[in-house]
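What follows is a single structure, written as structure tokens, with notes after it.
Only a part of the assembly is drawn; its chains keep their places, and the rest are absent.
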């Protein structure tokens, strides 16, 4: 595979479906102290896409309560409605349609159909079913899924605009548990691949980008840091840093300081 | 241990001996195509401290050859002379004294006494011996060493101003091989601790900073990247990112999406 580096005068843009962005860090809005802290952290993150759980967040459904959109003006941020809280394809489809109404026909959505398991892992069968209906229904679907490369290919084949494998359970902060599978997904898909869930600290976001991911989506790692706003800045730099390192092309690993032999020969075998 | 976060109006400065810096990324000057590429990469890295192998680099010893200092003006950069190429305490001491002469009494030096082994690991006995002489001789010594916490404490006890354990062999790009030892060193030393050698890509620099290191020194990871200048930018952001993440205080790791149990209980045991 070869890599296309943007020339000095070009920006390194990120395109999903019919939309183009500068930032490759996508963020959620849960678990903050209040909407004001949410606003400040998201501002510090540099994110342009902010995902919102339609079932849990007031973006206008309840006229009498504080509306998140008053803190995240749509002219500054792209609101990405998600289906958190849905456990069946049917619920997820219904929630996406509700979001489209609330957001005046906006059709870029993040599909997630979670199992009720403590891992909050996706139910891939229900996810595939929901994706099929939504694509047919004209949505541009970014889809949260397991790191199974076969399921990822099936979601691309259905017509999803971005595939978002988990790095580890939502909210766990355990970091990428299986970089091998993420690499397998990257080797074959042509739509953008973003790691969604599992990142706990800055270096882990950089690792995802260095693998070649197109972006990273996170929420808890920022919201539950001791200082969320400072962590949001850290994550912004980490994603940029990992992206640049990927584009720059890292040095080869060497087993010895001066040798040119690759690491595979590291462990010499010797007579017993 | 508690952490002191700089207030909004304070900078997060890095002090070694009698000197204070803003950047926590230190860089070398070897392996670049030419002095011009060296200059551009160092500029992109944001480094303020540039280490120079006195035995291999012309900083005025040879009046007829290109002088690195013409590319790295001392008013912009702190030149940190190092003893690369010295394999005995005696050689290293002599080289530091030569550097002090060439640099008009400048006494901040980087001591490294390498074994002649292919790992280019330090000879810790010779290093301890050289450190003792240099400290007595009025040098402010930053010292390259193995990741042995006991040796690190001995070097601090001698009076070294910064201790710089290796992450992996010089020029190997293998990343931190033993974060445990780095953490043990950080737990006890009060002088700055910097990872010197072994970093291969941006995320690895961030990992070192997230452990609590005061800085990272590198050369090959930038110089031998396919695009050294882009990688220098990546490394600058990675060090800043890791530092911010450390100061921000990462979220706790959780074994499950929703559980509060720590990872140590991850692997339940069950009847056979």
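Some observations on this one:
As written, the chains take the letters A and B, and residue 1 is the first residue of each chain.
In the analysis below, a residue touches a chain if its C-beta (ideal position, glycine included) is under 8 Å from a C-beta of that chain, and two chains touch if they have at least 3 such contacts.
Nothing here was measured: the structure is a model prediction, and the numbers come from that model.
The full homomeric assembly consists of 4 copies of the same chain, 2 of which are present in the displayed coordinates.
Everything that follows uses one rule, which is that only the chains that are shown with their structure count from here on.
If you lay the C-alpha trace of chain A over that of chain B, the rotation comes to 180 degrees, to the nearest 5. A separation of 33 Å divides the Cα centre of chain A from that of chain B.
Contact residues on chain A toward chain B in their complex (touch as defined above): 5, 118-120, 169-174, 200-204, 206-207, 210, 220-221, 224-228, 230-231, 233-235, 237-238, 240-242, 244-245, 247-259, 263.
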